[in-house]
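Missing here is one protein chain; the remaining ones are kept as they sit in the complex.
Naming follows writing order (A, B, C and D), and every chain is counted from residue 1.
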Amino acid sequence: MSLLDIRGLTLSTGGQTLVSDVSFSIAPGERLGLIGESGSGKSLTALATIGLLPRGFRVQGSIKLDGHEVVGASESAMIALRGATAATVFQEPLTALNPLMKVGKQVAEPVVRRHRRAGETVDRAAVAREVHSLLERVSLPDIDRIVKSYPYEISGGQRQRVAIAMALACRPKLLIADEPTTALDVTTQVEILDLLSGLVREDDMALLFISHDLPVVARVTENVVVLRRGEVIERGQVHAVFDEPKHEYTRSLVDAATAFDKALGPAR
Amino acid sequence: MSGQVETATMPNRRGSLTLTVGLVLVGLHVAVALLTLMWTPYDPTGMSGGRLEAPSLAHWAGTDRLGRDLFTQIMIGSRIALIVGFGAVAIAATIGVTLGVLSAFATRYLDDILAAAFDILIAFPTLLLAMLVVAATESASLFSATLALGIAISAIVARLTRILAKRILSMDYITAARTAGASWPSIVFRHLLPNIWPMLAVNFALQFGLAVIAEASLSYLGLGAPPPNASWGRLLQEAQGTVYTAPFGAIAPGIALVTLVIGMNLLADGLRDAGDPTRRGRQ
Amino acid sequence: MLVYIARRLAILFFSLLAACVVLFILLRLLPGDPANSLISVGADEAQIAAARRQVGSDLPLAQQFLQFITSLARFDLGTSFISRTPVLPEIMDRLAVTLPLTVLSFLLALVIAVPLGILSAVKADRWYGAAISVVSQLGIAIPVFWVGILLVTLFAVNLRLFPSGGFPPRGWGAPVEALRTLFLPILTIAIVMSASLLRYVRSATQDVLGSDYLRTARALGAGFSEALVRHGIRNGAVPVMSILGIELATALLGAVVVERVFNLPGLGSMLLLAIEQRDYPNIQGVLFISTLLVLLIGFLADLGQRLVDPRLRESRGARS
Amino acid sequence: QDNADPSAVIRIGSLYEPQNLDNTAGAGQGINEAFNGNVYEGLFQLTDDGDVVEKLVSGFEMSEDGLTYTFTLQPDVTFHSGDPLTAADVKHSIERVTAETSQSSRKRSLANIESVEAKDDSTVVVTLKERSISLPYNLTYVWIVNDAAEDLTSGEDGTGPYKLDNWRRGSSITLSPYENYWGEKPKNSGVTFSYFKEATALNNALLTGAVDIITSVQSPDSLMQFQDNPSFVVTDGQSTTKEVLAYNDRVAPFDNVKVRKAVARAIDRKRLLNSIWGDYGTLIGSFVPPTDPWYVDLNDVDAYDPESAKALLAEAGYADGFTFTLDTPNYDPHPIVAQFLQNELAKVGIKVEINIITANEWYTKIYQAQDFQATLQEHVNHRDIVFYGNPNFYWGYNNPQVVELIASAEAGSSEAERDEKLKEANRLIAEDAASGWLYLYPQIVVSTASVSGYPVNGLNSQFFAYDIVKQAQ
């Protein structure tokens, strides 16, 4: 049985259809890349998956998360699914963190919640230790300072890694990562991508990876779905799609990526 | 980082309803005010009825102690309210926006002084200001009440302008304009003012309402427009003494006042929602 | 932070002094003469001259100014021309009415506005959410004195639940009675103030509701109200706090009118009377103290904001 | 009465808070209301009916030539501080009023006192420069204060039945009985004067039982609530407050008696009075109210007659009317009266420009600088026709005959002679239409039905509280 199963998802608002008839599924442990140009509906699809679309959206079709129907589900049912089944890293690292709460406290929040849900009591020291190790896993330097910092006091890349750490704190079965590395410089990006790949392998976590950066997607996922203007135009194995793109739009993406690649000279 | 494509402005149904209601209310007052320039049901100072007659077909809102028609006076009150409101806001806008922008551009030293001046002026009772202005202009008049309110409000406007302007001045497009060689006046008039305008306009509407209410309060304390100007505040104040025997004297001007102030606020909200090219339909 | 506080206080103090000087000059521009309050119809030349001598309005302006400045420097607000009592103790007496009046109405306004504002933002699509915001529009449009008169008519005259005004002769020596007389005035200011406050709370809440961090918290499993409480309150408080200073100032000044309606012996009625009588020491004293209070409140609101929002602590200097 | 409660504290609502507690330091009319007869007493007292009776004197003698008065003081009188009343205190008290710095409104009428001597502890001799038939009356305004008292602006030391308990500025004055009072003890256990700025608030206080009595009602409309209500008593007494349209008789056009008479005839005073006071108030046609001994009804002198007003105007050379500025104090009822006048005078071609000024400005602009054409003012004093005998007074009325009559009236040998002269002066002033006398205010006191014994006329703003009783509930 698949962990996430989206069938005929159509999203519309104010008379505009922004996502139409999108279907795909993710099996436990599977890594799926969702690519497409800006505004093609990638983030909306992710939001629909966890039932957090902005007000005023109409949802048609079906989304099954770990066997539970999300479309039309009650808020309390969704709360049980969010975090534990699917955790999300949002696109905008600048605003995704509460500007008035120290980083350590924010990361601790999902940690504490997970333990509480599991019926365990945890002391503060244990939580602090766990927060520390989470931040270590996302390769943050100088963790003792960062824990005590407010989001505005750390760099964009660091903020993005904090957001990832928060999602990981939930130990979800499915991690939805919406362009998690765009704010990072290439050196840090490599570390994060390696981390994500590692987690999927070790913890058997499934991954929905959203990006428009083809080389990045190629590095962490095995399958891709290509979106354009809210519609799926192509899907398949990463290598197959990138080697032999069928749709013209996909081809233009691949060509551009290859051209940049070439300019850099041979890989080393 | 990835770009988002913003959706085009969506017609906002609630916005257009606010706009319509606001337009109707304000329009009604403006129309009545204009009408009184040419025609009123009765001579406003003429004693056309008995003392404190209750509303009737002949006198829709009743009569006052001198037997003058209240409805006529309320109509003329529209004129005064609009003059006070628009006048005060115009004065406040001129002084406040100028000082606010100046302060935003100023060196830190001057800026501190101006900011402190705004704070003090805000802390200063409008009432005393009104007294001082009335004194400086020889006698209590519509003009001096308007001027006093204008000055009082200008501090609030200046403070708001300063904050908004600072935010805009830190945007890249201001830097872009500077590096393109644009002069300061051009930055102020082409970039700064158009961008703070919508926020200011909404605040102006709020201040318009406050000015009309403040004029009423000043009249209540005997500092507003002098008779025979039938300001709503004065009507309310006069009606207060007869609130048990002739409550109608207080109700009609009250309704007039409330409708104008609400209308103005709705109008401003609606205009902002409808007219601002950058405003997204908010869910 | 300490440097900031010191700087702000210094600016505040010097600007207040400057304001006093300006005020002194402006007051002398008022037509009329404080001596007039001492004479009555029938007074002869000698009496008028004596009255002028008593209030010092026969002195050259420069000399009056010098006196004023030297006593101000000693934080001596002088003696009333008319009642011949020292200004400061009388102000303190009056503050015993005005301060509780403003502070309590302010608190009541918060108690009304905060939950309703949040509710109307969260439930904007329900009828009661919309109704709250419509009613708040109405609240903004009604003059304070009108609300006061309405409440008196209803609660004092018709229902006889509360006194229609006045303050017990024994003052706070009769605490229950004093509180009872303050109830309607407090309610009056609170109603009007909560209307505008509600709008700020509402829009601050709307901003929080649209924020990404709230979404993040929910995406990681927090319930809606839990997320709103944990992340919304501080964030929503910042913009609301920035207008609290102005609101409190308005309340203090609005007290002038309300004190008149409810016949309270507060700072506002002292000011009104002093203006009427051209009792300059009293006018200057009241304004000095009320301005000081308002500025201090604004300053505290600013500090509070900085305390809540670490980002503001970073920014340099006195920019608000 | 039957079951009067001697432990009751009477709560009195008033609009006139004193500015300080000394009637020689510009305290205003409010201090007379609260303190005259209650806290301070004079050698004589003006009763509520207008009679002058002995108070702190047990008897007096006037010399043949009327220039020397010898007063014998009541024995056993003590001040609230405990000091006994002596002749020295009386001398001090009179000299306080006539002193150069005194702001007493009666300073002028006591100006012809040559000297005050304490013959012994209980005998005072007052020597006059000229005869003054009204000396006992004038002495009713002189408070007898302890010559040892230091602070009389915020404290007191009088001989009255009450002593000052507490003055909460802007709110109330509380008086409590003085245990060692020399005369009859008060019938209640104290009084509180509560002060209001707004007539409506005052009425509400009575309605809601926060006060027992209100000393003056400012508009007839608030009376409706009390009139037909058995729990309240409304009394309509004699007032001395006159609403006056004062012209500047020195300047054109009001230096012309025809113009003044025309204006008087153009105003329908009856209708004005009805607009302001409904069925209350009196038209007197002159400056002299019925409570002054020299009152004459002069309503017919320039009765309402717009046609003859127009004719008079034409005679005076103003056939097309004229425009004048009416300086109007900003408080009730002047603005509304001004609007009425504006409307009435427009009918005979006179245009009125209303200029609102504050009470304070009125003194500077009108009273002192005399820089005005016409103004409105309420004149509250008892027996104040003397103002027309002073050509330098703000309204500038100067009729030598009147000046002479008023000056010699005091020197008359009897009150009857004085009253004759003043009646004659009154008539002359009215014929000259020296000012426009619009109406006499009513003096309306309202109380709850359970209190009684209060003064209803409020002459000279006094409000004797000691006889007020409240029925036990």
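Here is the rule we go by: a contact is a pair of C-beta atoms (placed from the backbone, for glycine too) under 8 Å apart; a residue touches a chain by one contact, two chains touch by 3 or more.
One rule holds in what follows: contacts and distances are computed from a predicted model.
Asker: Identify the UniProt protein name of the omitted chain, choosing among "phosphoenolpyruvate--glycerone phosphotransferase", "NADH-quinone oxidoreductase subunit N", "Oligopeptide/dipeptide transporter, C-terminal region" or "Phenylacetate-CoA oxygenase subunit PaaI".
Answerer: Missing chain, per its UniProt entry: "Oligopeptide/dipeptide transporter, C-terminal region".
Asker: With touch defined as in the header, list the contact partners of the absent chain among those displayed.
Answerer: A, B
Asker: For the chain left out of this view, which of B:20, B:94 or B:175 touches it?
Answerer: Residue touching the absent chain, from the options given: B:175.
Asker: From the listed residues A:138, A:218 or A:232, report the one that touches the chain absent from this view.
Answerer: Final answer for the missing-chain contact: A:218.
Asker: Among A:52, A:77, A:190 or A:233, which residue is in touch with the absent chain?
Answerer: Touches the omitted chain: A:190.
Asker: For chain B, which residues reach the chain that was dropped from this view?
Answerer: 1-6, 8, 171-173, 175-183, 186, 190-191, 194-195, 197, 277-278
Asker: Kindly note down the residues of chain A that lie in touch with the hidden chain.
Answerer: 37-39, 155-157, 185-187, 189-190, 193, 212-216, 218-219, 238-239, 242-243, 252-261, 263-265, 267-268
Here is the rule we go by: only the chains that are shown with their structure count from here on.
Asker: Using only Cα atoms to place each chain's centre, name the chain farthest from chain D.
Answerer: It is A whose centre lies farthest from that of chain D.
Asker: If I count C-beta pairs in contact for every pair of chains, which pair wins?
Answerer: Top of the contact-pair ranking: C-D.
Asker: Taking the mean of the C-alpha atoms as each chain's centre, how many Å separate chain C from chain D?
Answerer: Chain C and chain D have C-alpha centres separated by 39 Å.
Asker: Taking the mean of the C-alpha atoms as each chain's centre, how many Å separate chain A from chain C?
Answerer: So the centre of chain A lies 51 Å away from the centre of chain C.
Asker: Roughly how far is chain A from chain D, centre to centre by C-alpha average, rounded to an integer in Å?
Answerer: Each chain reduced to its C-alpha mean, chain A and chain D end up 89 Å apart.
Asker: Which chain C residues reach two or more other chains?
Answerer: Expected reply: 31, 149, 260, 272.
Asker: Quick one: which residues in chain D touch 2 or more of the other chains?
Answerer: Residues 198, 200 of chain D touch two or more partner chains.
Asker: Once bound in the complex, which stretches of chain A touch chain C?
Answerer: Touching chain C from chain A are residues 50, 52, 55, 75-76, 79, 82-84, 87-88, 90, 92, 95-101, 109-110, 113-114, 117, 150, 152-153, 163, 166-167, 169-170.
Asker: Inside the complex, what are the residues of chain C that reach chain A?
Answerer: My answer: residues 125, 211-213, 215-224, 230-231, 234-235, 238, 308-311, 314.
Asker: In the complex of these two chains, what residues of chain D are touching chain B?
Answerer: My answer: residues 198-200, 218-219, 221-222, 224-225, 274-276, 278, 330-332, 335-336, 338-340, 342-343, 346, 354-357.
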